[in-house]
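For this view, one protein chain was removed and the others were kept in their places.
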Amino acid sequence: MILELDDVTVTFAAGPPFRRIHLDAMRHVTLSVAEGETLGLVGESGSGKTTTSRVALGLQRPTAGTVKFGGRPFPRRRRELAGRMQAVLQHPHWSLNPRMRVGQSVAEPLSVLGRPTGNAVTEVLEQVGLEAAFAGRYPHELSGGQRQRVSIARALVTRPGFIVFDEAVSALDVSVQVQILNLIKDLQSEYGFSALFISHDLGAVRYVADRIAVMRAGEIVETAETATFYSAPSHEYSKQLLEAL
Amino acid sequence: MRLMPGGFAETVLGPFATAEQKAALAARYGLDQAVFIQYGHWLAAVAGGDFGVSMISRQPVGAELLARLPVTAELTVLAVLASVLAGVPLGVLTAVRARPEGGGAAGRLFSGLGVSVPEFVLGSLVVFVFSRYALGLKVGSWVPLTQDPAANLATMILPAAVLSIFSISVTARTTRDAVMGVLVEPYVTAAVGRGESPWFIVRHHILRNAATPVVTLVGTTIAYLLGGALIVEHVFNLPGVGSYIVQAVGRRDYAVVQAGVLLAAGVFIVMNVLIDLLVGVLDPRLGVMAGRRS
Amino acid sequence: MSLLSVRNLVIDYPRTRALDGADLTLQPGESLGLVGESGSGKSTLGSAVGRLLPTTARRTDGEVLVAGEPVFELPAARLRHLRRKHLGFVFQDPIASLDPTMRVGAQLRLVLGRGGDVGFHLARVRLDDPRVPRAYPHQLSGGMAQRVAIAMAMATSPELLVADEPTAALDSQVREEVSNVVFSLAAEAGTGILWLSHDLPAVARRCDRVAVMYGGRVVESGPAREVLGDLAHPYTAALAGSAPAAAAHGVRLRPVPGRPPVLDGPSAGCAFAPRCPFAEERCEHERPVPVRVREQDVLCHRAGELELRVSQGDAVPEGAVSEGGVVPQDGAVSEVKA
Amino acid sequence: ATGTTTSPTAAAQESAAPGYLALADQSLPSGGTLNLQVHIDSGAATGYDPQLADVATTWQLLSLSYETLVTVGPDFSVQPLLAEKWDTPSPTEYVFHLRKGVRFSNGREMTAGDVVGSLKRLLASKSVWRGQLGPVKSAAADGDGRVKVTLSEPYTPFLAALANVPAAVLPMKEIDDKSVDPATTLLGTGPYVVENHRQDVSWTFKRNDTYWNKGKPAADALNITIAPEEAARIAALQNGSAALATLGNVDSSTMLAGAGNVQVKTQATTDFYYLMLNSLKPGSKLADPKVRQAIAIALDNQQIADVALGGQGKPTAITPVGLPGACDPAALPSAAKSVDDAKALLAEAGARNLSFTLTIFSTEPAPAVAQVIQQNLQQAGITVKIEQMDEASWSGKVYGKAPADFDAALSWFAGYADPGMVTKWWNPETAGFNAGFMKPDKELNTLIDAAGKEPAGPSRDKALAAVCAKADADAQMIPLVTRPATVAFRTDALSPSLYATEGYGNVLRLVADARVKKTQ
Partner (left out) sequence: MRRLDRLSIGGLVTLLVLVVFALGSPMGIGGDPDAIVGPRLQPPGPGWWLGTDNLGRSLLPRVMEGVGTTLLLSSVAVLVTAALSATFGIVAGYRGGYLNELVMRLVEVLYSFPAIVLAILVAAVLGPGQTAALASIVLVTIPLMTRLVRAAAVAVSQRDYVTSAVISGARLSRVLVRHVLPNVAGTIAVQGTYALSVGIAVEGGLSFLGFGVQPPQASLGVLIQQGGTYMIAAPWLILGPGVVLVAAILAINVVGDGLRDRLEPRETRTLT
């Protein structure tokens, strides 16, 4: 198991000190991702998918419960995990440093690891369907979909062991989407990374995920093999979701 | 404060003082005790509302500060008003007019000019021009506000103007920077798309979003203005706190300097709390996100 | 008179030609879905309608007429009037397009003016929770923010609503809900809709007409049913064939081969030619002109001669896309076991 | 010598009489309010007590309310004031005939007891002025309205010393019964009474209605504004909010040239700048008299006067030039020598590449003087590094420690009204304040004392010349140039009286005569 969440609860406090509102973004969530497996995480907006991913990435400390990455709790120093995980975050608008050129952004995970850049950047840009010339652009010179693809390229460039895709393909047209999904699958079969694939696009999830977890109001209501889930969902909410597809 | 070089005794007793005289004087003001003991006594007294007595005039420092505070406060308030009323529009204008090829040159030059003329030069020039030629505003004869508000304002306008030139420019430049940062935000585009007029967008969307640094600046500038008031009060000979502190520093009148610094620090801390409150109101995100990172 | 008419619009960014002679018309009250590959120029076209392009963008050629008024020639005041009276925009990132320092209710009130009924407008987009008008944008979920943005755009009952991928970031339930809201409100008010999206089936399901963009041009436009049903342009066909939703688990989909073009000047011929299985010699260096094929306007040299068809049975534009996809006639899609 | 009651009246024209820069037009009506501006307030921790006051600015303000037995005339002659006249039965005895009808501002008449008590109080005090008063043995009432002072040996500057504010007659009855504290209250026989004082802001005085000299003071009230900034005072003059102001800059007259109705007068004073060389600093080359002499030779006092003081000062020896009997600075031994002599002396002393720091305060014209000194000494191959500080830091550094750790410092002395008075400071044992950097010179001390005893006349001049020469050779404190005082007034507002030369730095000495032309 590369990732194990055991009975994780995350509570947010919001509002002024005297009128604090507490909100459980995750409630007793238990899930795991095996080596080389892609876990699809679906659920309605605000159900806690992004929060789950933040916990999985060690960005959010759980209020209760334990998280293990690679069999161990998150180290105190983040640097020890360098190169082992990557993420494509939800907001394409904010996920790229506006003052770094695309090439620099994509190369960054490599230079963090002290690896030579070589032509890895051009290569991965081509893989996500962007010409090499895009490396010289600033994020604001990209269309929404192009920006999202740059984020994906950045996540894939170091071939990490674990990747979180949070709505990674939502702003892409079908053709490019297929290209990206294929890329993910190819890379996975090539070197076997694990992934947490968050999306509300059940089609895309079905295409890449091995197992699927369904979240609702902070809880995991169902976990199932992809095939099982699409043919015979057990939870009422899962059925609703599939109906809407 | 007492770490300042130069003895109070030499200053006050003059060069002719004998060693015994100096010792007696020091004993009278407790200057012979260790610095922190002096400080402790002083703090205890301040806590009880007693700022001590000026070593020079032997008048209570608290009363004197209180008498002088209105002058400095008026000067600062006028200058702050001017910097906000002139600096913010200027900054907005230069930002809104900015073009890739470098627009708003006149505004940029103007705000650059403002920071480049030192207060004492401008002050001296103004004092000279207005004293030699009757231009309606009089310099050098200060009238208390309570005595004749109109005459008081007439004497305060020039010093306040001199004092504010600098902060107007700084406010303008900071505003420009902040507004430029806001202009690229999608909600501005959204407002343009709704067909709002530039003025409307500036008023309702830009000002508020650009306000955080500007408010921070203006709040912090107040401390700077208090410092600048020092010079301006000096040049225009206004009986304010600034000139009081300058003279006290010159004579090592520790009681006054300490009280003055305490006052400044107090004003400053209050200002900062106000800024933080205001910023919290202006930008609700900061309230929520504060302390997010552990 | 058409409500929106884009004629041979050419827009250049410093290093990119985003629009390379786009043509589009939209009649009052009509809904038009504008689909296209990522980077094909949809957002640029949408912004051009309101002359909302960034300062670095240059209109090199062509014009945009909204309600007969040439948008790019209007003086500032008239332009503002036009935007206010005739146009409404919903941008791609709803949270970013709301002022973060102002409560939702206050923002809506600004748009409505004095006496506007904030509650009514929020209720129209199914936001009747009293907390909403008092909330700041960052306190809303993505779906709620999106609906607020729509409420603001619809508040003035514009004649034309330009919505740029308004549902891309929403889950399927909310997406349905939001789309329903927009289309029903538009229908009530007689608003024309320009709906920018990459989701061809969804667009085809809701819009009266569909326009397909490729390489900065509108390569095909026509009634939704026709465009998807009677495939006329090779690109449309390719696009229709690669929806992942259509694939069964374990089936490998094949995207349109090649990469989308990035132009830096006028394309010599048909921009799709390098990726087109039917490309001929002239496609490479002769710019196609619109051809009328059935009810569609098609930008293809071989329009009409080709018999494009959906493999594995007929595509069903209405409702959910069934198993299988839309493929070019030569059956370029291969099924591979993963 | 005896004196008679004279007051500097007469001459109704602006063109001043000899010894005067200006004379008040007595034909003008009296009354009105006089607005003045000065650059600094009195600010001693000792308060208003005139006996403890030791700086000219304080004397100036206190002189409005306090009076002395005698006063100084325009030519430094001693003139009667509270004493109508005096006899000197012997060189060590002075009998003062007190003026009748003199009242303190509380209405009580001044008595011989006040005079005697004041003198005794002064002699018992730690005042600097106690030393200046000389070897007073006793003071006692001598019959009705007379006071007799006996010295233990002759002391020529005695009367001049009595003419300054610290020797003022205080209301001793009130002081003794503790109903008045002179440190906090001004109660004198002078022309004005304090109405209000805000430290460092302003003084307001109103006329003393019980003043003995009928017809004086001319102006009913005085408003004195403290304006530290020169520009503010100039502005006040120009716009008429001040009728008279003291100015610090030597070029003030040029600056006010175009301003109508403003007259700028430069009053010569006996105050002078001097250079202190610390001979007590361990290891310092300046301990060597040859080195100090070389410095004295290399200094070009004329250039300092011309350049740093805009030609308004004069080179001086330790007896302030301008006082009757003062020695001629051109006749000093160092004046006859050249830069080469200085270099030779330095070489002799093994101080070829001499370099030292000159510590100055930042008030103009001290930095200007320092920079000219720097240029002068450079000619002799001496490198001077200037270290500038505010006055408080400066006095801390120069006077705060014994032995002092500065190399050289610049300052000025008030020159007083008799050439022998200031020479006393060259004896660190009497002066005290300079003991931290100055070695007593026995020979010089003897000469100083001798000159003090010598009655005025050619023999005293000779004695003084010897003092000057000796001090020049000693060169621990090197006198440089006199320090001018500048006053400006509005001719349309005021007709003042001003001496051409001042000994006690009191620009306001004759303010009671000043006629106000119109009240602002």
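Chains here go by letter, A, B, C and D, matching the order in which they are written, and residues are numbered from 1 within each.
As a working rule, contacts are C-beta pairs under 8 Å (C-beta built on N, C-alpha and C of every residue); 3 or more make two chains touch, one makes a residue touch a chain.
As the structure is a prediction and not an experimental result, all values here were calculated from the model.
Visitor: Over the full complex, note down every shown chain the hidden chain is touching.
Guide: A, B, C, D
Visitor: Just name the one of A:38, A:51 or A:86 that touches the chain not displayed here.
Guide: From the options A:38, A:51 or A:86, the contact with the absent chain belongs to A:86.
Visitor: Check the options B:143, B:157 or B:180 and report the residue that touches the missing chain.
Guide: Residue touching the absent chain, from the options given: B:180.
Visitor: Can you say which of A:57, A:172 or A:215 touches the chain missing from this structure?
Guide: A:57
Visitor: Identify the residues of subunit B touching the omitted chain, counting contacts across the whole complex.
Guide: Residue positions of subunit B that touch the missing chain: 1, 3-5, 95-96, 98-102, 105, 108-109, 111-113, 115-121, 124-125, 128, 166, 170, 173-174, 176-177, 180-181, 183-184, 188-189, 192, 198, 201-202, 212-213, 216-217, 220-221, 223-224, 226-227, 230-231, 242, 245-246, 249, 257, 260-261, 264-265, 267-269, 272, 279, 286, 289-294.
Visitor: Provide the residue numbers of subunit A that touch the chain removed from this figure.
Guide: Here the touching residues of subunit A are 57, 59, 78-87, 89-91, 94-100, 105, 108-109, 112-113, 138, 140, 151, 154, 158.
Visitor: Under the stated touch rule, tell me which residues of subunit D contact the chain that is not displayed.
Guide: Residues touching the hidden chain, for subunit D, are 230-231, 249, 251, 254-255, 257-258, 303, 307-308, 310, 360-362, 364, 367-368, 370-372, 374-375, 385-390, 393-394.
Keep in mind that, in the parts below, only the chains that are shown with their structure count from here on.
Visitor: Higher C-beta contact count, B-C or B-D?
Guide: Of B-C and B-D, it is B-D that has more C-beta pairs in contact.
Visitor: Which chain is most central here if centres come from C-alpha coordinates alone?
Guide: Most central by this criterion: B.
Visitor: Compared with subunit B, which chain's mean CA position is the farthest off?
Guide: Max centre-to-centre separation from subunit B belongs to C.
Visitor: So what's the Cα centroid distance for subunit A and subunit D, whole Å?
Guide: About 87 Å separates the centre of subunit A from that of subunit D.
Visitor: Give me the residues of subunit A that touch two or more other chains.
Guide: Each of 14, 93, 140 in subunit A touches at least two other chains.
Visitor: At least two partner chains per residue is the criterion; list those residues in subunit C.
Guide: If we look for residues of subunit C contacting two or more partner chains, we find 93, 96, 139.
Visitor: Which of the residues in subunit A come into contact with subunit C in the complex?
Guide: 14, 42-46, 90-91, 93, 126, 129-131, 133-134, 137, 140-146, 149, 167, 170-179, 181-182, 185, 189, 200-204, 206-207, 226-227, 230, 240-241, 244-245
Visitor: Under the stated contact criterion, what part of subunit B meets subunit D in this complex?
Guide: 4-18, 20-21, 25, 54-59, 64, 67, 123-124, 127-128, 130-132, 134, 138-141, 234-237, 239, 243-244, 247, 249-252
Visitor: Taking the complex as given, what residues does subunit C use to touch subunit B?
Guide: Residues 50, 52, 55-56, 79-85, 87-89, 91, 93, 96-102, 110-111, 136, 138-139, 149, 152-153, 156 of subunit C touch subunit B in their complex.
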